[in-house]
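Note that this complex is displayed minus one protein chain, with the remaining chains in position.
On to chain A.
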Amino acid sequence: MKLADGLFLESCREVAKKYPSITYNEIIVDNCCMQLVAKPEQFDVMVTPNLYGNLVANTAAGIAGGTGVMPGGNVGADHAVFEQGASAGNVGKDKIVLENKANPVALLLSSAMMLRHLQFPSFADRLETAVKKVIAEGKCRTKDLGGTSTTQQVVDAVIAKLD
């Protein structure tokens, strides 16, 4: 899509010139998805137009562990709203709420992003560290990460790990 994506690339190139210390490269989206599944470590920050971003974010989320753990945020000129990074296929299913198996990690990490945005880095760090410790320990995990804990148990564990 020479004109549309072409314009997007031109804009990125213009901005990249202002940050010479940051490496900038371009990659076609189909090649990108292929590289992501083969060697995701080659990517750092990825900026995309709308549709491709949706696909790439979900692909990356799948590689990193799923919708239950990926944080995200939406940023505008005046406001910012933080929410899970990848679309949750289970939106609107009340039955699942009753099962109490939802993974709170994604939203907890998103709120850490919000704290960072509000310039409270120490709070953000404490929250993130606690969450990461709980996951690393492996004792308290919800179903999507292969465990049997409930949402509340994971939250309690995070609180316990906060220092």
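Structural remarks
Convention: contacts are C-beta pairs under 8 Å (C-beta built on N, C-alpha and C of every residue); 3 or more make two chains touch, one makes a residue touch a chain; residues count from 1.
Basically, contacts and distances are computed from a predicted model.
Set against the options "EKC/KEOPS complex subunit TPRKB", "TAF1A polymerase", "Guanine nucleotide-binding protein G(I)/G(S)/G(T) subunit beta-1" or "Isocitrate dehydrogenase [NAD] catalytic subunit 6, mitochondrial", the UniProt name belonging to the omitted chain is "Isocitrate dehydrogenase [NAD] catalytic subunit 6, mitochondrial". The missing chain, though absent from the display, is touched by one residue of A:T67, A:N103 or A:S149; that residue is A:T67.
Of the candidate positions A:A16, A:L55 or A:L107, contact with the hidden chain is made by A:L55. Among A:L36, A:L115, A:I135 or A:A157, only A:L36 touches the chain left out of the display.
Interface residues of chain A with the unshown chain, by the touch rule above, are 1-4, 6-7, 29-31, 33-38, 51-52, 54-55, 57-59, 61-63, 66-67, 86-87, 89.
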